[in-house]
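Missing here: one protein chain of the complex. Every other protein chain is in place.
Chain naming follows the written order as A and B, and within any one chain the residues start at number 1.
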Amino acid sequence: MKLTASEIASLVGGEVSGDAKTLVTGIAPIEDAAPTDVTFLISPKLLKALSTTQAGIVLMKKGTPYQKTAVFVDNPQVAFAKILTLVAKEKESKESGIHKTAVIAPDAKIGTGVSVGAHSVIESGAEIGDHTKISAQCYIGARSKIGKGSLVYPQVVIREECLIGERVIIHSGTTIGADGFGYVTEGGIHHKIPQVGNVIIEDDVEIGANTTVDRATLGSTVVGKGTKVDNLVQIAHNVKIGQGCLLVAQSGVAGSTVLGKYVTLAGHVAVNGHIRLGDRVIVAATSGVPNSVAEGEVVFGTPCRPIAQERRIQAIISRLPKIYEEFKKIKKILKIDQETQ
Amino acid sequence: MKLTASEIASLVGGEVSGDAKTLVTGIAPIEDAAPTDVTFLISPKLLKALSTTQAGIVLMKKGTPYQKTAVFVDNPQVAFAKILTLVAKEKESKESGIHKTAVIAPDAKIGTGVSVGAHSVIESGAEIGDHTKISAQCYIGARSKIGKGSLVYPQVVIREECLIGERVIIHSGTTIGADGFGYVTEGGIHHKIPQVGNVIIEDDVEIGANTTVDRATLGSTVVGKGTKVDNLVQIAHNVKIGQGCLLVAQSGVAGSTVLGKYVTLAGHVAVNGHIRLGDRVIVAATSGVPNSVAEGEVVFGTPCRPIAQERRIQAIISRLPKIYEEFKKIKKILKIDQETQ
Partner (left out) sequence: MKLTASEIASLVGGEVSGDAKTLVTGIAPIEDAAPTDVTFLISPKLLKALSTTQAGIVLMKKGTPYQKTAVFVDNPQVAFAKILTLVAKEKESKESGIHKTAVIAPDAKIGTGVSVGAHSVIESGAEIGDHTKISAQCYIGARSKIGKGSLVYPQVVIREECLIGERVIIHSGTTIGADGFGYVTEGGIHHKIPQVGNVIIEDDVEIGANTTVDRATLGSTVVGKGTKVDNLVQIAHNVKIGQGCLLVAQSGVAGSTVLGKYVTLAGHVAVNGHIRLGDRVIVAATSGVPNSVAEGEVVFGTPCRPIAQERRIQAIISRLPKIYEEFKKIKKILKIDQETQ
């Protein structure tokens, strides 16, 4: 990376203030940035750091007062993402092609510009779309299909007959299409219900590391277009997740539950099976969701309640020891039996 | 799959109503089924779908009113599992044998009819029982033994000296026999306590994807016969799990805890170390279990309580804001100090 302030401004659609010829060769957080770095003022919390930063160029919101070289934009976060994309592209591996140790079934269909890393296995009848990258040590099961321009990081398992869309990113350690957890119990024996469905991951989905998306018993488990799933998330069999959802780390969704569009599970959230979360529902972190939640609601707690109610309740609970002392006084005044003490 | 209604009836021990010669070639959920599909009415919630289904044959409980071709059975879920088993068998990979890229120690003992997938590694002294399938990219550590008829999915790690029973299924991404989390802290340094025990997985156990079962410090961590473990579950060192338990996704059991027979952890449950859960204990989803629980109890909450008590408590907690308003009225009437407001 080697950019002047004016080049950065044209890249992100901003305006230079100060020396437009200032040259930077790196990118760094505001506290660590050197004169050869561009940095970003995204959060108002960092305003104090702005006065002492050594950065050569600071990207920030229009109207922020600053005397040294800056690029002013409407949305610094979007500008930040654009510069990062540039850096990421430079770091990207230029390798491509099929590694000689990859084991690819003769009848698998491999598109043009596909790369398959060392020790990966692609089973019979699988299809890999053009310009998709399968990294090292991945497993693509029989008859599974991956669309164009997708990126599968090392050590991902995609079991048989799953359908992965275009521009999908799947991180290392993730398992797509393992059997759902289904048994019929008779006479103390849990008989396995074979899971003969599959998983459908729609276009533009990103799935984090060490996450699990189970195949459906029958039909499909679906992760909708543009949804982003973090690390260590569990998506059980026959779950349907709408488009544009955000499932933050260590959340889990039990079997057959339906999430609408733009639902957020904000981390370490547990959602019961066979329920429905309407569009734009937000579940605060650490919550447990036993029942369906209507469109647009924001819920919190275990069991979860509308967030304003839960906050009011938690405020009262925090004062319970004091309230209980007063309650005992009241009982004394009214001569109510003291035995609960 | 290609079955007539009468063939299905004999397969599941049911009775045909309607045209016994109706032929189906697929299986589908009741809402999606075509005239060439068999479907299943398992839940009374789906009764409405029954009136509009296009399915060629519906499997359902004896006594359900229906005019078109049906197969009536006592237990539609068991019948469903039987048909699914048939479908699953058809889809099963017919490949077998040892893939040429597998790395198998010369002194490993490989039974008859074993298959070992591409890029798998089997270390010195390991034993694989007859007709067991080790899929691609698995690691079987030194001196570990796997019984007959087991199935290990791609990218499973079984560390050294572990004992896996017969007809065990282990899903992708799971790690059996990693070191337990044990340290002695002296002078601010956490010294590792080497974990020289192993893991014993008894017969007919199934373990989901990306789950971890740690080896014992000394002795064995045990998962009992017929127990089923879901995805992303943590089973710590020296835990003993009895037979027929169900551990649903993202549950964790801390070190040295003992679970009796037929215990259920219903998902996202955390169980403390060094305690005992008696036979048939059910821990409701999202609960935390700090202390031992007696045989047959059903518990809920964090910290968990008997479920009826916890539900009563949660009902009161939901009304706390209103109750607190009344409480303030009472304080006013009795002229109790208002400072807690």
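The rule is short, and it goes like this: contacts are C-beta pairs under 8 Å (C-beta built on N, C-alpha and C of every residue); 3 or more make two chains touch, one makes a residue touch a chain.
Because the structure is a prediction, the values reported are computed rather than measured.
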{"item": "Sole contact to the chain not displayed, among B:Ala236, B:Ile282 or B:Val299", "value": "B:Ala236"}
{"item": "Residue among B:Val157, B:Ile170, B:Val248 or B:Leu265 that touches the chain left out of view", "value": "B:Val157"}
{"item": "Selected residue (touches chain absent from view) among A:Gln137, A:Ser150, A:Asn238 or A:Asn272", "value": "A:Gln137"}
{"item": "Residues from chain A at the interface with the omitted partner, ascending", "value": "27-29, 32, 75, 77-78, 80-81, 84-85, 87-88, 91, 93, 99, 101, 117-119, 135-137, 153-155, 169, 171-173, 206, 208-210, 226, 228, 230-232, 244, 246, 248-250, 262, 267-268, 285-286, 302, 314, 317-318, 320-321, 324, 327, 330-331, 334, 336-337, 340"}
{"item": "Contacts of chain B with the absent chain, listed as residue ranges", "value": "101, 103, 119, 121, 123, 137, 139, 141-142, 155, 157, 159-161, 173-175, 178-179, 181, 183-184, 186, 188-196, 210-212, 214, 217-219, 232, 234, 236, 250, 252, 254, 270, 272, 288, 290, 302-303, 305, 309, 312-313, 316-317, 319, 322-323, 326-327, 329-330, 333-334"}
